[in-house]
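Every protein chain but one is kept in place in this view of the complex.
Chain lettering (A, B, C and D) follows the sequence in which the chains are written, and residue indices restart at 1 in each chain.
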Amino acid sequence: MTSTTTTPESATTAVALSGVTKVYGRGANAVLALDGVSLDVAPGEFVCLVGASGCGKSTLLNLVAGLDRVSGGQIGLAGGASPGLMFQEPALFPWLTVEANVEVPLKLRGMPRAERRARVAELLRTVHLNDFGRKRPHELSGGMRQRVALARTLALDTPVLLMDEPFGALDAMTRDILHDELERIWSERKLSVLFVTHNVREAARLADRIILLSSRPGRIIYSTEVHIPRPRRIDSPEVAAIAADVTERLRTEVGRHGQ
Amino acid sequence: MTSTTTTPESATTAVALSGVTKVYGRGANAVLALDGVSLDVAPGEFVCLVGASGCGKSTLLNLVAGLDRVSGGQIGLAGGASPGLMFQEPALFPWLTVEANVEVPLKLRGMPRAERRARVAELLRTVHLNDFGRKRPHELSGGMRQRVALARTLALDTPVLLMDEPFGALDAMTRDILHDELERIWSERKLSVLFVTHNVREAARLADRIILLSSRPGRIIYSTEVHIPRPRRIDSPEVAAIAADVTERLRTEVGRHGQ
Amino acid sequence: MASDTLTSTARADAEISGLDALEIAGRDKELSRATRIWAATWPKLAALAIAILAWQIVVWSGWKPPYSLPGPLTVGRELVAQAQGPQLWEGLLTTLRRAAVGYVFSVAVGLLLGLAVARSTVLRAAIGSMITALQTMPSIAWFPLAILLFELSEKAIFFVVVLGAAPSIANGVISGVDYVPPLLLRAGRNLGARGINLYRYVIAPAALPAIVAGLKQGWAFSWRSLMAGELIVVGISQTSLGAQLTYSRELSDAPWLLSTMIVILVLGLVVDAAFGAADKAIRRRWGVLDQAGQ
Amino acid sequence: MASDTLTSTARADAEISGLDALEIAGRDKELSRATRIWAATWPKLAALAIAILAWQIVVWSGWKPPYSLPGPLTVGRELVAQAQGPQLWEGLLTTLRRAAVGYVFSVAVGLLLGLAVARSTVLRAAIGSMITALQTMPSIAWFPLAILLFELSEKAIFFVVVLGAAPSIANGVISGVDYVPPLLLRAGRNLGARGINLYRYVIAPAALPAIVAGLKQGWAFSWRSLMAGELIVVGISQTSLGAQLTYSRELSDAPWLLSTMIVILVLGLVVDAAFGAADKAIRRRWGVLDQAGQ
Partner (left out) sequence: ACGDDSEGAGGSSGPVTLRLGYFPNITHAPAVVGVEKGIFAEKLGANVKLDPKTFNAGPAAIEAVFSGALDATYIGPNPTVNAFSKSKGEAVRVVSGAASGGVALVVKAGINGPQDLKGKKVATPQLGNTQDVAVRYWLKQQGLTTTKEGGGDVKIVPQENAQTVETFTSGAIDAAWVPEPFVSRLLNAGGKVLVDERDLWPDKKFVITNLLVSTKFLKAHPDVVQKLVDGQVAANEFVNSKPEEAQQAISDAIGKITGKPLDLKLIKQAWPTLEFTNDPISASLKTGLDHAVEVKLTEPVDLKGLYDLTYLNKALKAQGKPEVVQP
């Protein structure tokens, strides 16, 4: 029950977590989802979070996004703006068309109509859904919904982006293309990204730094910087090497838990 | 608007699709999701379906499961029992605990209480969620929900299993473990499996046969048998070779569509 | 094995009835417009025919004397006679005007009250349970207060109508807001919707089905309250449906009473059609109506 | 930048009010039981105090003569006097018994009707819209029919109550069934739930929130119909709350009327508490109540 959001230590930190703890439930049923997680994301840094299923990655993103209260520790955000979060589920509004879904954050920012239209069209082009603007979420396939959610999150235009398995439902090709798009946007807009993924190669492909979370309680057990020069290719040997390293660590960790 | 379910040509076919076509919507908005798909799954065969996002894989599974009507063509199922389908979304019942969710198909089969309990416990152990039986779906992480859905589908005990990206939200380690479990159950129970995935390596790891679907309209463009002896390992060079081949074909296909 | 399969197919087809049929309603789409209209109309006509026939048979059986239970023909003639005179139409007009005004007030009050209670924990604890309690208070209990406050004006009627209908609408709103999926709330907040915007962009549309259900119940409450409330000021200068309903009863004029009831039922059907259309539009948007795809 | 952040934090905290506060209600869990009870109670007490005070002030102002608008003290004394005699309790008992029986009937009829209409396309087309129309029919219109069918027995009262409440409950069921998420329906069917089992395992629980909302509205309708219906025949030596309400009004006994209204309101509060508890249990199960964790 300590305070939540404070100023990060310095202007060189976009997101600062110090000793963040999160407990769900009470008493005998309490689940310690996160235990003393400290982590700084520098402005413009791309951080990937990897960890076993149920280790607290989504919880962490929710806390940073301010959608949940920490049970202990502090989270600091630079610049005032709250970060944009792409949820693990698409979380689209079923009563709106694809276009309208993507338009919501723009409307909420008070962007004029004409500009909004252009931006929506551009975003839908980015996720390769330009033909589907008039459809409703229930008329889309799983991967299409995920891409709409991506477009909607990108429409937020926040300096900090939190992404929870954004490409989990996509085939390898589409994913590759979106990796390129995301990397382009990230470098153009100088975003700070906190990116959850199960695909270790994807992490190696995108990240400046990969962070490994342990399971119940979630703790940072490993952190490595990725120094492969960009542009990278997901099937390059350097990426594979990093991926192999992280996979090995992950295997040890999961093995330790007897899974 | 032709007939739907008929007898497969011979007893050596568990699932038989012939010229299956599916159109969503009407008039100008009509989407041709599947166009003349013919496919036989032999009893005990493990078939993996791969294809770009939105190419009609989920549609196909829904048709085989009898949850939608075909617009043309025929689907035949051997043995009378309708196949078990694991949906792309977890589709858990939010009002039931994890245990109760898994118990539903057993109850519907009229299994006695004691036996049911034992079976539920066993299934939850299979998906490594034995400690979470009393939780409700909203208290689980995304990957955990997916595993509950898997357990629930396995509880169905049908000879034909349809799985729509069952491991999409799982980390590599948990996924590996579940690959082993699934393979064990498949060979023990002599299941016929139609398995949708985006992970080509996963397909090569599991499949007897990999089938590639093109996008809009969905058509079978490539089919290859995987002759690697089991048990296989996902990081084995043979699996990687098959995966590379399929990826290449997929890339051509997706490229052809300008994505 | 072949026969096995065939059996299963037959079973599956037999099972595709009722709700299941609804679910695969996609194939209806191919049917022509005329066919669909006919499909929606014949059951209504059949129901009407059956109802009238049953009624006529009971009358023919001589179970009750005709002055107690007049036949469809008598009532029909009465209805025609009524329809030719000005009284029915004047009354109808007055009542409809009052219903419209009263309902609009009720909706405004109900929506605001519902939102306020749903939004504020303190308000909910304070007056939340009062809403249902108010709903159960019969209209006549409010008459003295209405007269005290508004004397014999139409305002007194509206007062009774609003007290009758607003709680029901508020309850719809509260129940709708309570069941907004948390994930959508979070999504909305993360997209920058706060305060009123969260309501506008997320909560209101997500709660819409329940709100429409509440509005429908509220209409029934407001109409019933109106029928009672119209007796507060009878004939000050005009007749009304509520007065006609009571008078026909007081005059023991069964054909008149029944024809007035028919008028009320017809109005109810018209209003239901409006609500039905709204509901259908929402369901189509949400993808729960046409459950064929997905 | 530091100040920027602080500003944002302050804003965020200010915004965490109302529904947002509800959403992060998780922290309430750490509060003690006593604190939570107090938090739920004080707003009610405050609301009550404010209401009584306002009432007393209006009375003191001399706006209306005391026989027209008695003060809280007079009404309180009346209530105490009533509570000491047997009549109030006898009437209450009679009415509650009738309410219970009538409501149970209404629920049975309403659920069956709702399910039938929701399930069958033909039935829906035939009588679906009739349900709302029936709902709008005032109770008094049914009195002649009730007497015709059941003479002057309690059955006539139940008839009026059921006709008042069942449509509302049926509407709740229909609206609930209509909005069952298609994905869950499909999941249920794939798991082997057909026909009645699909209702038992999927549709009924999924529609539960809407059904409970309908049951709540139905209670209000049944109670109001009962208050009116109890006048069809007033037992020769048996009093009822409905009779007391009407007679207190006919006798222009304002303190009595008000004390009867208070009794009705208190009953309404009790019933609402029951519904509230049911609703809260459902919301907790569904994970929409404790929206802290998602």
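Here is the rule we use: a residue touches a chain if its C-beta (ideal position, glycine included) is under 8 Å from a C-beta of that chain, and two chains touch if they have at least 3 such contacts.
What you see is a predicted model; the values in this text were computed from it and never measured.
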Among C:Trp55, C:Phe105, C:Tyr247 or C:Phe275, the residue in touch with the chain that has been omitted: C:Tyr247
Touching the absent chain when the full complex is considered, from D:Pro43, D:Gly128 or D:Pro144: D:Pro144
Options D:Leu191, D:Ala243 or D:Ile282, residue touching the unrepresented chain: D:Ala243
Listed residues D:Pro70, D:Gly91 or D:Pro205, member touching the removed chain: D:Gly91
Interface with the unshown chain - residue positions in chain D: 64-65, 67-68, 82, 87-88, 90-91, 143-144, 147-148, 151-152, 231-239, 243-244, 246-253, 256
Residues belonging to chain C that touch the chain removed from view: 64-65, 67-69, 143-144, 147-148, 151-152, 231-239, 247, 249-254
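Everything below uses one rule, namely that only the chains that are shown with their structure count from here on.
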CA centroid of chain B to CA centroid of chain D, Å: 46
For chain A paired with chain B, centre-to-centre distance based on mean C-alpha positions, whole Å: 27
Gap in Å, rounded to a whole number, between the CA centres of chain D and chain C: 17
Sites on chain C at which at least two other chains make contact: 182-183, 186, 189, 286-287, 293-294
Residues of chain A whose C-beta touches two or more other chains: 24-25, 62, 67, 82, 89, 138-139
Contacting residues of chain B [partner chain A, same complex]: 24-25, 31, 50-59, 88-89, 128, 139-144, 147, 164-165, 168-175, 177, 198-200, 247, 250-251, 254-255, 259
Residue ranges of chain C touching chain D (in the complex, touch as defined): 15, 18-23, 39-44, 46-47, 64, 68-69, 118-123, 125-141, 143-144, 148, 167-168, 171-172, 175, 177-183, 185-186, 189, 194-195, 198, 203, 209-210, 212-214, 216-217, 219-221, 223-224, 227-228, 242, 245-246, 249, 254, 257, 260-261, 264-269, 271-273, 275-276, 279, 283, 286-289, 291, 294
Of chain A, residues touching chain C in the complex: 62, 65, 67, 82, 84-85, 87, 89, 91-96, 104-105, 107-109, 136-139, 152, 156
